[in-house]
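Every protein chain except one is present and positioned as in the full complex.
Moving on, here comes chain A:
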Amino acid sequence: MTKFTFTEKKDTRSGFGVGLHELGKKNSNVVALCADLTGSLKMDAFKKEFPERFYQVGIAEANMMGLAAGMTIGGKIPFTGTFANFSTGRVYDQIRQSIAYSDKNVKICASHAGLTLGEDGATHQILEDVGMMKMLPGMTVIVPCDYNQTKAATIALGDHHGPAYLRFGRPSWPIFMAADRPFVIGKADKLIEGTDVTIFANGHMVWQAVEAEAILAAKGISVELINIHTVKPLDVEAILASASKTRCVVTAEEHQINGGLGDSVAQVLARFNPTPIEMVAVNDSFGESGTPTQLLKKYGLSPENIVAAAEKAIARKK
């Protein structure tokens, strides 16, 4: 089994920027819209090479969602870019009616998600977005784990039909996925094979889980680590297969405990194969200002929290 390490760190939003630029070259129907955050979303390269397909909409996110929905009618594949908070909560009804219910091929690309946005504080650190988006019928929800996977996910969305939400972040983060690692929407990605406990993680928390696995391995615990980068549609088969093997489960995500990946996994297990489950997530609270590392520690999202959750889950095994 591959050992996951890294030599370089980069922000996942840069993976989006590079992916979008590549898609722009590949498909002339790809258009991009941005609500006054071109630099923050790393959309400059696309804007520079395809100015006629780049739409600066100003600080007017509701209008941006409607514009994107309308553009699909003319055969375009719009990628909207703004912070995760303004991509979801601020425009939920626009997404619901004009995009999801209308089945429009809009790709909602959201940066600065979660606590790791850092110093800007809780106004911007949305931790409810995955829940809001996954509840919309027909919405695909993707939370990639590093720069390379965010790039791959962005490119994959170019060939995917239907509304989709792509969530990524601001901090510099280990690049531990090989650039050529296949990325399939809706297909869980098994990183480490194991037998004692399964960790299902996504986003920045996949790296935290890699670190947790090393700690657990040193204690003689065999961890299966699976990256559930697509929260919806969920890879039910992969979840059940692993849970029935290890017989206990931990979920890890940079999101509220309500409504995120943990919820989705728990629902599958409760319905098809009740299994002890522990959830590493933000426990029904808002975030605050701080560095990403400080915040992950304070809100219980560090590798040590995953280790503790795994040990607890194992202890609950029947």
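To be clear about the criterion, a contact is a pair of C-beta atoms (placed from the backbone, for glycine too) under 8 Å apart; a residue touches a chain by one contact, two chains touch by 3 or more; residues count from 1.
Criterion: contacts and distances are computed from a predicted model.
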| item | value |
| --- | --- |
| Name per UniProt, for the chain absent here [options: "Probable sugar-binding periplasmic protein", "NADH-quinone oxidoreductase subunit K", "Nitrite reductase" or "Transketolase"] | "Transketolase" |
| Option touching the unshown chain, where A:Lys9, A:Lys76, A:Lys190 or A:Lys312 are the choices | A:Lys76 |
| Residue of A:Arg53, A:Lys190 or A:Lys312 in touch with the missing chain, whole complex considered | A:Arg53 |
| Residues from chain A at the interface with the omitted partner, ascending | 31, 52-53, 55, 57-58, 60, 62-76, 78, 93-94, 96-98, 101-104 |
